[in-house]
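Of the protein chains in this complex, one is absent; all others appear in place.
For reference, chains read A and B in written order, and residue numbers begin at 1 within each chain.
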Amino acid sequence: MKEKAQIVNPFLYVLPDLMELTDFLNGIRNLCLAGYSPLCFFGTARQELLCGMALAGKEPILLRCLFPQDMQYQSLSMEFPAFHLFERELWEEFGVTPLGHPWLKPVRFPIGGQQSMEQYPFFSSESSALHEVGVGPVHAGVIEPGHFRFICHGERIEHLEIQLGYQHRGIMNLLSQGDIRQKMPLAECIAGDTAIGHGLAYCSAIETLCNVSVPTALQTVRLIALELERIAMHLADLSALAGDIAYLSGQNFFAALRTTIINSSLAICGSRFGKRWLKPGGINYGLSKEQNSLLRSTLEEAGRQIERCTRAMFADAGVLNRFDSTGSVSKKAALELNFSGVTAKASGLAIDARCDFPLSAYTEFSPLCLDSGDVFARASIRAKEIEQSLDMIAHMLSTLPPVSAKDSVSLPPPMPDKLCIAITEGWRGRIVHVVKTDSESGTEFYRVIDPSLHNWFALALAVRNEGISDFPLCNKSFDLSYCGTDL
Amino acid sequence: MFNLLKARIHHGYQAIHDPLNAAIHPSFPGLPTILRACKEDFCAAGSFCPTGAIGDNSLDLGKCVFCGECTRRFPATFAFNPNFRMASSRRESLIIRWDNQSNTCTAPAVEVNAALKKLCIRSFALRNVSAGGCNACELELGASSNVNFDMGRYGIEVVASPRHADALILTGPVSKNMEQAFVKTWEAIPDPKVLILCGACAISGGSFVNSDAISRDWLQTMQPALYIPGCPAHPLSIIHGLMSLLGRVK
Partner (left out) sequence: MIINFLFILLLPLLFIGVINKTKAIWAGRKGASILQPLYTVIKLMGKSEVHSHSSSHIFCWAPSLSLAATFIAALFIPFGAQHAVLSFKGDFFLFMSLLALSKAVIVLAAMDVGSSFEGMGASREISFTAFLEPAFLLIIGSLAYAGGFGTLGQLFLHHRVYIFNEWSVIIAVLTALALFIMMLVEGARVPFDDPATHLELTMIHEVMVLDTSGVNLAMVHYASALKVQIYASMISYFFIPEGMHSLSIIAVYLLSSFGLAISAGLVESLMPRYRISRNLELVIIPLSISLLVLAALIVHNLGGI
């Protein structure tokens, strides 16, 4: 059982002083060697580089420097692969080139000489023994777009390259315009299936910047909403995983269970995705005594059926044959490449923002963890996390008094020249929002880092040497967000 | 095997008996109605509506993201009812206006598409293109075929290829990066075909209308056959809209 960290998330800062570029890079190197991992690393319109380094249980450390004069610097990715996507982002947005980067390609939109998404510079092979398969952006099912380029030897995948960016809507720009306190509908749409995850990060960040504190009971309702979302989406994943291997019983049972859970959300806030439930300053919909006991009984009943269904599914030999040892991701890769969430936990990395950077209302929390890193591990972790979340909600509901939305606080304008980092554990992994206000209390920048940004690479690693027909199963076992990455 | 049977017994029969006339929870913000013509309320609401859906005396359902701010602050003027029947075959009828003569407000309506009804009344194949959607509408569209809503019972299904489809159902505001793929998918669908817009983002750009990363130029040249509002569109709204288009709703 991990001890509760003594820090409180979200974290408020004044901008640190500017460093020299070499000191900046060395500072990052030293922190990495001490076990820190990058929370965020980006450029701003003021031609500055900001980096947030984090270690579980400690307040993140911020480093800041100006863009290099000649707009290039020695890449960090060769030594510390966790930076690879951040450096690509920086290059794409501001043209600052990381020299020696092993995979310098666009993240979200065609740049430089490319006219369109179709001109993405994929790696390709000239061998006559290998063939290339390209799938997407529009896929056969109802799913978001992305392009997957495989280099295959017969049925075996040698290499997968993922091109994203099709869902790019410019959400970080939209979040920086106008009154920061009125961006809830937008924050909920960063990834609609993670409305509470991103919404909670947004609300927490804004409340910290406006220097208000939300009553504990309301915060607890928000955490309940977060756990309900986690349960609902893990059930959706289990249903989809079963559907992908044509295990129709699992697909149907879990889909029905998910409907039960999200209808509970609907009964409270009117939305199956928990949209409009939270708001900066508190909540829009409270929890009366009747709603509390109804929710408890619904979840208890659902919990029993979930247990039956998971037992049936994981006892089926055909299911195990498909899941076991498919799509493995090593612990080393998870650590080096900054994976989080189910992806990391299934590979032996017990990290979770609920215990590493807990919001104030969290009590003891211990993340679940498995070793094998395969599809079975990820499916198992999801089933176990559902159970864990059900227990958490039951515990929170048992001590919660009736909560009214009227207890929400109103927000004064945010403090000027402050930077806030808010971290939540969404159902996919660690969500990071970094907001900075300017001298007039407007928004200077709003950065969003969805866990999918890093976790997509786990898919590329997992499918190497797997059969191409196992790719959809591996993809679904991660269930990453296209729109959360593309922003 | 016993585990499976136990699970199956407790699962029971899950399909909603009649999705077209189902009762939805009273907390669901469905079709809004304007209760009175109060200029001050409309003016004030218009200033904080996140997508500019509230006009002088109207509420544009195609822009509305159902955030509920207007009804929370002005419950005497705006009401959202638990009515999922919000679809419309014309963009103008999505704009709910106060009518001084009848002292009520207008409501959206779907006109039956005769050509579609003739061919597809018993077998309607949809092809989804997600072009910048946040994945909520996509999940709801997927849920429409699941064990609870089961739109497959009406012969409506989502197919794997545009060549097999009768309609393209768009979710998302159309990001610039997806515009080409969207156009190509539309061209790959054989005639007769219709375009259906599902969700506030698809109908009007939703929360992203001011972003320069979206491009609705080509979409503006098209004539959609059906608009299904919502953020996201509820599966019951989707099913009701599709069935109305096919003329199968009494």
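By definition in this document, a residue touches a chain if its C-beta (ideal position, glycine included) is under 8 Å from a C-beta of that chain, and two chains touch if they have at least 3 such contacts.
The model shown is predicted, which means the values in this text are computed figures rather than measured ones.
Check A:76, A:107, A:319 or A:487 against the missing chain and you find that the one touching it is A:319. Across the entire complex, the residue among A:78, A:135 or A:409 in touch with the chain not shown is A:135. Set against the missing chain, the residues B:52, B:82 or B:155 yield one that touches it, B:155.
What subunit B contributes to its contact with the hidden chain is residues 4, 8, 11-15, 119-120, 122-123, 125, 147-148, 150, 152-155, 157-158, 160-161, 163-164, 166, 187-192.
By the touch definition given at the top, subunit A reaches the unshown chain through residues 131-135, 139-142, 155, 242, 244-249, 251-252, 256, 316, 318-319, 321-322, 467-472.
Definition applied: only the chains that are shown with their structure count from here on.
Subunit B has its Cα centroid 28 Å from the Cα centroid of subunit A. Of all the residues in subunit B, the ones that touch subunit A in their complex are 3-4, 6-8, 10-11, 14, 25, 27-29, 48, 50-51, 65-68, 72, 128-143, 146-148, 158, 160-161, 172-173, 175-178, 180-181, 185, 201, 206-208, 210-214, 231-232, 234. Of all the residues in subunit A, the ones that touch subunit B in their complex are 109-110, 116-118, 137-138, 140-145, 165-171, 173-174, 177, 182, 184-186, 189-193, 195, 236, 249, 252-253, 255-256, 259, 263, 266-273, 275-276, 284-285, 304-305, 308-309, 311-312, 315-316, 481-483, 486.
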